[in-house]
Every structure is written in structure tokens, then in C-alpha cells.
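The complex is shown incomplete by one protein chain, all other protein chains being positioned as in the whole.
On to chain A.
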Amino acid sequence: MQILNKETNIDFLKLRKLALALSVLLIIGSLTSFFTKGLNYGLDFTGGTLIEVGYEQDADIPKIHEQLDGIGIEGAIVQNFGSASIVQIRMPQQDHIENAVVGDEVLAALRADGLTVIKRDQSFVGPVIGEELKEMGGLAMLVALICIMIYVALRFEWKFSVGSVIALAHDVILIIGFFSITEVEFDLTVLAALLAIIGYSLNDTIVVFDRIRENFLRMRKGSSEEVVNTSLNQTLSRTLMTSITTMLVLLALFFYGGQTIHSFAEALIVGVLVGTYSSIYVASPMALLLGVKKEDLMPPEVEKEGEEFDTP
């Protein structure tokens, strides 16, 4: 079986202006949403207390609210979590109760009238931790981008390096935009997913670049545009295949992996889609825009013995 059973010859670059416009539009939308609406940060980032409890029968949410008010808890969010008998209660930092004991007090209040309440999960995150985590996340992202940029510059050429990093930044911004617009909870695992996407999307881009480099050396006559277009076509079925297999496992994680990694899987699904698009429509056109040409990619002079050496 083959998805593309013949050599394709799609003129990807014809659409590059349209793609550029679309990307710019999406980036503006994402950034606008991020700066105006922000992200629905999870407990990891906001700090506060989260407690997940199971009842023997369906949970009575209004009553839980009453019980929480009774012990002076402010700003609690109570919602069903996966089933009618399981409830998740999320509370911001409390002014009147010491944070470390909020969870225990809530549990005691819920059990006060003799109902069996099973504690499934309880977390408390102090305010400092959340702030640190945001800083850590930003730093990790930045360090990853810089390291990758250096690696690509060494292995290929600076124009490719810039092209790939722009594509990566594009992916990250769009995923953050997605989380901002849909208000899906942004927790620590989503941050990990974002970094994984940087790796994944780059993987795609590198494969295309590798082929472009090879074709520049092989297709003596073609213009830069033709070389890039041919390369994109040649790698297309691989790009699609890998996206499909990765997507298959991600769907399995999304539907069967449980609540804890739901956001993680969601971020990766969006990331794979965006990453696949960007390695075709962002990275290579960017390198072209920067004026990449055959001379940039001629291999360095190689020693006579016919072996390759590490470039210093």
C-alpha cells in the first residue's frame, strides 16, 4: 500500500505567499489571545490546593460548595472529573487558612456528615513554585532553541538554522495560542509536550533540509526554488507516514491514557499537526527567503584518503 503511489510533483512553493499570510495571521491571533486572555494555568503554575475525591454515589456539588463555605474556603472551583461520583476541587491560595492544611480541612468538612469520601489525589503547590516554573519553562524553551540553532548551523548552514528556528518558534507560538483560545488547562506536562514538539518538528525539518542539501549537489541545473520543491515532494510521503504513526499513538494516549496526561496528549496532537505544516511551509521557504543557494552547501574540502573528519 502506498499513500502516494507515484512521485508527487506538487508546487508547494506556489502557495508559500498564502502560507506565509496564514502563518502570520495565526501568530498574530495566538499572541493577541496570549497577551489579552492569557493561559488557563494549571495548579503547577498558579499555586493553591487541589483535591480529588470519590463518593459512593453521585456527588452533590451545591452541597460541597456549602460545606466549603462553612469552613471559610474562598474561590473554590468544584467540578466533576471524569465521572459523576468523582469531584475535583481547586482552591487558590487562602488568606485565612494555612495553605499546607487546606486539603486536610476540606476533606474533614466533606466527611463531616458521615458520607464515605475517598481521597484520590491531593496537591498543594506554594506560590513561589509556580513562578519558578514559569521562569524555568521559558528558560528551557530558550536554551533548547539556541542549542538547536547552533547544531543546525554547524551541520548545515546559518540560513537553514534561522529557517528552522523560525519554524520552531512558529510552532510553539501556535500551540500556546491554541491553549489560550480553547482555555484547555496548561500544566507542567503541557510544558514538557511543548519541548517534545520542538524536538519532533525539528526532526521533520531536518529531514527536508538534508534532502535539499543532497539535491543541491545532485541537480546541477535547477534553480533554488526547483531544488527545494523537489526535495519537499521527495520527502512528502515520509513526512506524512511519520506524522500518521505518531498521531496513532497520540490518539491512543488521548483516549486511553487517563486524565493526567490528557492535556499532554492534546498539546502533542496539535503540535504534530502544526509541526508537519511548518516543516513544509515555514522552514524551507524561510531558508529560501534568506537566499540559500548551492554554494552555501558545497561540502568542505575532504582529505585525500576519502575519509570524513569532524570539522573543528
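Convention: contacts are C-beta pairs under 8 Å (C-beta built on N, C-alpha and C of every residue); 3 or more make two chains touch, one makes a residue touch a chain; residues count from 1.
The criterion applied here is as follows: contacts and distances are computed from a predicted model.
Novice: Write down which listed name, "Penicillin acylase family protein", "Protein translocase subunit SecD", "ATP synthase epsilon chain" or "ABC transporter ATP-binding protein", is the UniProt protein name of the chain that is not shown.
Specialist: "Protein translocase subunit SecD"
Novice: Looking at A:78, A:125 or A:282, which makes contact with the chain not pictured?
Specialist: A:125
Novice: Would you mind spotting which of A:27, A:71, A:115 or A:140 touches the chain that isn't drawn?
Specialist: Reading the full complex, the residue touching the unseen chain is A:140.
Novice: For review purposes, identify every residue of chain A that touches the missing chain, sorted by number.
Specialist: 1-3, 7, 52, 54, 100-101, 103-104, 118-126, 128-129, 136, 139-140, 143-144, 147-148, 151-152, 155, 188-189, 191-192, 195-196, 198-200, 202-203, 206-207, 210-211, 214, 234-235, 237-238, 241-242, 244-253, 255-258, 260-261, 264-265, 268, 307-308, 310-311
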